[in-house]
Every structure is written in structure tokens, then in C-alpha cells.
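Of the protein chains in this complex, all but one are displayed in their positions.
We call the chains A and B, going by the order they appear; numbering starts again at 1 in every chain.
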Amino acid sequence: MSPVGSHPFLCDIHDMMILAEQVRTGNIRAVSRLISLLENHPGGREALRLLNSTSRETRIIGVTGYPGAGKSTVVNRLVSCYRRKGLKVGVLAVDISSSITGGALLGDRIRMQEHALDHGVYIRSMATRGHHGGLAQATGDAAFVLEAAGYEVILIETIGVGQNEGDIDDVARIVVAVVAPGLGDEVQAMKAGLLEVAHIVVVNKGDLPDADNTLRDLREWCPNVLRTVATTGEGIPELAAAITAYQQPHAVGPVGEARNC
Amino acid sequence: MQERKPRFTSLSGFDTNRVYTHNDLKDWSPDEELGAPGQFPYTRGVYPTMYRGRLWTMRQFAGFGSAEDTNRRFKYLLQHGQNGLSVAFDMPTLMGVDADAPLAHGEIGHCGVSISSLDDMERLFDGIPFEQVTTSMTINGPAAVIFAMYLAVAEKRGIRPERLDGTLQNDILKEYIAQKEWLYPPEPSLRLIADTIAYCSEHVPKWHPISVSGYHIREAGSTAVQELAFTLYDGLTYVEAAVKAGLSVDRFAPQLSFFFNAHNDLFEEIAKFRAARRLWAREMTRRYRPVDPRSVQLRCHAQTAGCTLTAQQPMNNVVRTTIQALAAVLGGAQSLHTNSMDETLALPTEDAVKLALRTQQIIAQESEVTNSVDPLGGSYYVETLTNRLEEAALDYFHRLDDMGGMVRAIEQGFPQREILNSSQRYLRESERKERIIVGVNEYVEPVERPIPILKIGLEVEHEQVARLSDLRKCRDSFKMAGAVEALQEAASCGENVMPYLIDAVKAKATLGEICMALKEVFGTYREPVVL
Partner (left out) sequence: MTVASAPLRILIGKVGLDGHDRGVKLIARALRDAGVEVIYTGLHQTPEQVVNAAIQEDVDAIGLSILSGAHNTLFRRVLELLKEQDAEDIALFGGGIIPDEDVATLTADGVKALFKPGAPIQEIVTFVKGLKPHG
């Protein structure tokens, strides 16, 4: 029986090998199952080795920023953009778990549901489960799984934070920080947080009145500041171009390379 | 003596004293806060004689299945003494989707009547005299299209538009806030509303082009204060949009109408209606200084609170509805819908809706509460509540002003989050039995006696789909396409779309085709995530 059928447990190396093989062929249920295994069980990482991933030309793009700045909407637009280029896209969207109950309400996906019927897009919501740093413990590994499954672009949305999102820097080769207009004095504080990890800064909600001021303020500090209106898609092609210009495609590191592994 | 509880609170969470006295109304001046009935600030009612002059309009929200099914229900209700109509549309119609669209599968006629074309609209009103019966239509995203159909039916019957009287709900802001039937983003939606307002002020002067609705906000879980505040603020937003579009306030404001909920807390609800009138009169006067007194008078429809009704022991719902209806009457509403006892089970059966109508008739004819205008005016308790509600609503006004207005607030999820939090509080209180719901968390009966319910079969869908396919075959598709193109043109260059909509529906363009064409011009909307 195949590991992704109704088989309840993955307990031996043989099952793992089948699962790894299925992931390599791009089987979605297998990808999903393996990511769960990585989330739920430390032993799951055994399977990563079996994936035998040869370095592919995968781009891993981190998207971070304050809560509600428009990260998910930007990610949704970037997905469309890469799909038009015919690339397979994986999305890992991280939200925070309640420190008291361990539960979580994962809502980033709502913004991306238009891609739910596209077989070239895989979207996975992950809860932090007590892990600090802006991602879940298993996010880096999940990116590795997606790479092995043939996804050519992987977008990772961090939890909505302004600081301590150091993880994304380790997992993604390029980090886009999304902010909304009206930051005011926060620009100063951002220098030691968001702006430190970001390679590209996006002032989203460019349709709001205060956008020009925010753009101006930020341009004093960083070279790469763009304006987008994610709700309409304005500025997204430019963002995609900036991402491409910033870095040539890069392979994801081998298992264990990411800081939190 | 020991009291039953350490704290007594109103449904909106205000602390309630054991007794209210003149001390609670120290700086209160009846001249300023009340006025006479029919006089500023209209706290006591918009008319001097109120129900002594004319009773409220009994207007049951009705619609199911096909146009014929609903037409029959309309006639049944009129025959039993109802004197106004209110159309409930089904989900596809409400969402601007044709009955034969894939998205509509399984939804036809279940939540209201299915209307996809002018032909359906004609059948819906067959034999209903437009000159005698006022009709209210609960539709929002596609409101302008449905209104165009109504006007086209009237034209075909040779009735002049000046004679038409009725109401279009057409309140998109509360869709983003509470009911979730949007088609386009806020800006073009507000523009469409301004178009209908302008068109009515010129051609259909007796029509109410918008019914600013708190009902849905309350049903989504808000408190009375939130219902009051968000609704009136929505109203001010529409006034602003129409003024910006170049209309003078006195041209259209007298035709604005409102729609409120009548919930469980009898006195708080009565106070809410009174506070609404006063606050509207004051804010409209302060902001726009209209000349015509009717521009600041708040007239409203009311509906009893569906969300208070229970699946358990459904007969109890008749009693709840009676008390709520009384709140609307003592609050001075101009028209009223009373919910049926099968509210939580399906759309109402004939018998259930008749009983609900009889409830209104009994209040109107037997209870004698209609004899004196605003009978609770001057009550220490009710006046204190009225003051508090007005103050608390004003607080929200300031917060909304600070956010840059209602559209910005909605984008940030502000009213949505406030409502969700209130609805969670309400649920928590009943789960903890801090709030008793008879038959649900107390006085529970182990075995429930089922009551009959209305069933809508798949035949309705088959029939509608067949009709639409005929219509698409028989119409002059060249003419239809031309009309839709002209509409798109008008929509994109900012011309009033109403005349073009009327042409398009007369050319037999369907509701879905028109809404899709407008989406191409206006775009679509995604709601902010509020969890």
C-alpha cells in the first residue's frame, strides 16, 4: 500500500523511501504528508536525506513585514506573476501559534485561494508552534521538500513582525520587507529590525495618501525601495524584476545548513 | 434585600441601576432632547400624530423558488392584511450570478426568489398593482440592475416613474461590514449608489433609493451601540458621496431611509430607535445645514432579530418575536417585518408567516399601544438609555473620523472586528449561562416536536435554467451586446449608468451578464481577513 493512500503510519525506512520517491515525482499528497511529518516528528528529517535533492535552480524568496502590511496580497500577486512565466510556485505562509493553547488561526491562505485550482501552485500554512524567529521550526525543511518536488520558486511569508525575524534570512536567499504607508517614527526603529534583513523594501498600499512620504523616508536609508498596490497588482512586475536582478537563482542549502535545523 | 445577581447589564453591556430617578437626568432639557413629535430633534417620532394618523406598514420579507412561487406568496400575504411587499432574492441573484452559472448550482430559490432577467421580474410582479402597493427590494451589489428591471416593468405597464413608491436596499457599506454580498470595490460601488440616488431624485422622486441598514450589522453579532453607530455613519458616508457627486442635500436626503433590528432588550431597543432619530437629525443639521426639515428626519423599517430565535422549541419564537415587535412599535418604526417561528429551519411556511403577520396585527389592533405617541418619552430609564446610546455612538463616530472614514475603517477591518468580538462575547455569555436562552441552555426538553418546514426542490433550478437558455436563444443578441457595450462605456466614463441599465435589461441582457460587464470596468473586491 502506498504511503500516501490510507496508510496510517510511516514508521520504517521502506515507507520513507517510497514517500521520498513520491515527493520527487511531485505527488502533492506526498509533499503534504512529508511536511507534516517534519512538523510533527523530529525523526521526519531522516526522510530529507532520502530526497536526494540535487541542487536545482530554485529561488527562495522571503516576504516579511508588519502585520497587515499586505504580505499575503503581495505573495498572491507574485504567484500569478511567476505562473505567467510558467514556473511552478510553492508558498509557505507562517502564522503564530497561541502560546497558551498551542492553537492557531491560519488566515494567510484566504488571500491566495484563487490559486487553489492551479496544479502548479502549492500553498501550505504553518503555525510557529512556539518557535521564535518569524518562521516555524520546519519551514526551512519544508522549503527543501518543495524544492525536491520541483517547485522553482518558493515564497515564504513570515509571521507579521517588525523584529526578530532573523530566521527568514537563513532560509531565503532574498528577503522582501513589506510595509504600509504611515510609518512615521517607526522608520528609525525599523533600521535595527526589518531593514536589517531586507534586500528589497516594498511600500505596499501605494494607493493610500501617505505613500509618497513613506517612500521618501525609506529611500534615505535603503537603496532598493519600491511602491506596490498589491490589491490591483500595480508595481508587482517591477518587484519581480527587482527580485530577479538582485540575485541569480540559487540552490537551497543541504540539510542542516539552515540555522535552526 | 439581596438581589439575584451582583450586576445587571443591558444587552449592549451597559450597567443597569436598580432604579432611575430625576438625578439621572440632571442637565437634561426636554425641549432640547425631545421636542414635540414631528419636531426637531425628532426623538419622539418623525410625525406629529404617529400611529394615530397611520399605522406602520406591515411588510413581510418574502421570496422563494421561482417568480411564480413568490408571486403567489405575495398575494397570500396581501390577502391576509399585509400592506407592503418586501422581496427576498436567492443567493445567485444577490451575488449577481445567473441561475444557469456553475456557481449557482444547488442554490436556486433556496434563500429567496430567483431572478435572472426582465422576464422573471415581470412574472414576479404579475397582477401586483405598483400604484397601490409599495415594494421594498433587499438587494445590494446588483441593486441598480434590479431597480432597472423594476422600472422597465413599470414602463411596460404604462406607469409613470413619478408614481412609483418603494425602497431599494442598495446599502453596500454594510455588505462589506456584515452581509458579504459585494460585487465591486467600495469606490465604484459608492459611485453606483450615487447614480441611483441622482436618477431617483430626477425621475422617480417618491422612491427611496437606499435603505441604510443596521439590521445585518446587528445580526452579524454587534451590540445596539455598534448597530446605531455604524449604520448612521454609513448613512453620512452616502450623503457625502451624493453631495460630492453634485447633488444638493435637500434634493435627495428626504428620500433616504433606514432599517434597524429589534432585538431582545426591550427598553434598550426602544431607546435605540429614539437615539437614532435624534442623532441623525443633529448630525445632518450640523454637517450639511439643510433647509428642508425632511432632510434630517430618520424614517425606518424594522425587523425582529432572527439571531435570537432558536431551533429548540420553535413555538417559543412567537413569543420572542412579539416582544421584539413591540420594541419597534414603541420605538416608532414606519414599517415592520416579524420573523416566523421556523426561522432557524428554513424559509417560512405559509402558516408560520401568517402567524408572524397576525402578531403585528394583534399589537396594532388589540394592545392599544398605538394610541399615544412615544408613550415612554420622559421615562427616567428610557431617557437615560437614549442619552447613553447617543453618546456611545458619537464616540464611534469620532474613531471612524480619525480613521479617515468608513471605507478606510472597513479596509482595516475595524467595524468587522468590533462586531466579531461582540458576537463572541454574546456567545460566551450564553455558553456560560450568564445569559439564559429558554429551551437552549435552560428548560431544555429532551425530545423536540418537529414542526413542518418549507422545502425547495431541484425542479426550480431545472426550470430556471431552461428558461434562461430559451431567453438566450430568442433575444436579439446583437442588440443586447450593443446595450451592454454602451453600459460599459458609460460606466468607465463616469456617466450615470441608470438609463443604460434600463436599456440593457430591456434588450434582455441577464443580471449575470450585466454584473460581469460592470466587473470588467470596476474590478472585484477581496475582504480583509478578520478572524
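The definition used in the following text is that a contact is a pair of C-beta atoms (placed from the backbone, for glycine too) under 8 Å apart; a residue touches a chain by one contact, two chains touch by 3 or more.
This one's a predicted model, so the numbers in the text were calculated from it and none came from an experiment.
Asks: Using the touch definition up top, pick the residue from B:L25, B:C111 or B:L376 that touches the left-out chain.
Replies: Selected residue, touching the omitted chain: B:C111.
Asks: Among B:L103, B:M315, B:V369 or B:C474, which one touches the chain that has been omitted from the display?
Replies: B:L103
Asks: Which of these touches the unseen chain: B:E181, B:E283, B:E383 or B:E411?
Replies: Spelled out, the listed residue whose C-beta touches the missing chain is B:E181.
Asks: Quick one: say which of B:A311, B:I362, B:I436 or B:C474 touches the chain that got left out.
Replies: That would be B:A311, which touches the missing chain.
Asks: Give me the subunit A residues in contact with the hidden chain, please.
Replies: Touching the missing chain: residues 4-11, 28-29, 32-33, 35-37, 39-41, 43-44, 97-98, 101-107, 109-110, 113, 116-117, 122-125, 127, 129.
Asks: Pick out the residues on subunit B that sit against the missing chain.
Replies: With respect to the unshown chain, the touching residues of subunit B are 91-92, 94-95, 97, 103-107, 110-111, 179-181, 219-221, 307, 310-312, 344-346, 420, 423-424, 427, 431, 437, 440-441, 450, 453, 455-456, 527, 529-531.
Here is the rule we use: only the chains that are shown with their structure count from here on.
Asks: In angstrom, rounded to a whole number, how far apart do the mean CA points of subunit A and subunit B lie?
Replies: 43
Asks: So in the complex, which bits of subunit A are touching subunit B?
Replies: 68, 72-73, 105, 107-108, 110-111, 231-232
Asks: Across the complex, what residues on subunit B touch subunit A?
Replies: Where subunit B meets subunit A, its residues are 412, 523, 526, 528-529, 531.
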